[in-house]
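Here's the structure, in structure tokens; my notes come after.
Entry: chain A
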Amino acid sequence: MHTFLYKKVGFKAELVGELAGNYSTVVLMFGFAVAAMAPALVISRMLSPRKRSNPVKFLPMECGQVPTGEGRTQFMMQYYAYILMFVVFDVVAIFLYAWGSTILYLPKEATLPIIAFLGIIFAAMAFALSQSDRRKIW
Partner candidate 1 sequence: MGTATGIIKALNSGIKHLAIKRFTLRYPEQKLKFVGDGYQFDPSTGVGIAGLKGRHMLFHDHCTGCQLCSIACEGVAEAIGMVKVPEEWKQNKKSIMPQIDYGKCVFCGLCVDACPFYALYMTNDYELSSFSKEGLIYTPAQLQVKPDVSQNSEIQISDRGATHG
Partner candidate 2 sequence: MADAAFLALSVITIGSAIAALELRSLVYGSIALMGTLGGIAGFFLLLDSPFVAMFQLAVYVGSIAVLILFTVMLVKRELIFKKVEDKRRKFVGIALMLVLMVSLGAVILDSGIKQITTDEPAVDFREIGEDFVTYYWPALILMGLILSGAVTGALVLARRVDEENGQRVN
């Protein structure tokens, strides 16, 4: 049906750096948003009344209390395991994309290494999840 998809679309770049032009639009979009939004803050700063007489105003907000202690100390170490796992499994997930986007052009046996790979990863994941569940040691 949509056979156009199943034939390998050639890679367009002939010259070094030719592809980069495509990506510049994303950067341009980013830049455009910055250029469009930064003035909003500036204009807001110009339009808004400002009273800086009271130093209390610039204290961190803490429910109507004068704040005590450091603002940046608390950490949910209980869930640190998850963030460690994320770093590793993020890599794995994108590795799978390298394989997933080619699978149409590969023989079937080529799936075996991936399955072995996944098996190893699953084992690690099971261990990590069992570890991260134990709230007492974090």
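These made the cut because all candidates are chains of the complex that A comes from, given by their letters.
As a working rule, a contact is a pair of C-beta atoms (placed from the backbone, for glycine too) under 8 Å apart; a residue touches a chain by one contact, two chains touch by 3 or more; residues count from 1.
Please read these numbers as outputs of a predicted model, since none were measured by experiment.
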Options 1 or 2: the chain contacting chain A in this complex: 2
Candidate 2 partner contacts - residues on chain A that touch it in the complex: 8, 10-11, 13-21, 23-24, 70, 72-73, 75, 77, 80-81, 83-92, 94-95, 98-103, 105-106, 110-114, 116-118, 120-121, 123-125, 127-128, 131-132, 134, 136-138
